[in-house]
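Quick one: structure below, then a few questions.
Missing here: one protein chain of the complex. Every other protein chain is in place.
The block that comes next holds subunit A.
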């Protein structure tokens, strides 16, 4: 993994005004991956969007971590079902046009 794509967890928490425990708990639920490098904690920039989403759901909608976990899994399922629907629609269109 390219280290230039990593952000110190400390910095992220300062910028977003969130406690480090928030990210720790997200990691416990395997919702984000925190990288320990040279005794410093980092998070990959690709995961920031996910962290922001979790923040909104947790702080704005008061959804607890169990709820975040359930939502995360369900949204993944919705996403994969949407992809499947897209493929099936394309296939259906193919056979309808025959």
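Assume contacts are C-beta pairs under 8 Å (C-beta built on N, C-alpha and C of every residue); 3 or more make two chains touch, one makes a residue touch a chain; residues count from 1.
Here is the rule we use: contacts and distances are computed from a predicted model.
When the unshown chain is looked up in UniProt, the name that turns up among "Molecular chaperone DnaJ", "Carbohydrate ABC transporter membrane protein 2 (CUT1 family)", "Protocatechuate 4,5-dioxygenase, beta chain" or "Tetratricopeptide repeat protein" is "Molecular chaperone DnaJ". For subunit A, the residues touching the absent chain in the complete assembly are 15-17, 48-49, 52-53, 56-57, 59-63, 71, 75, 78-79, 86, 89-91, 93-94, 97-98.
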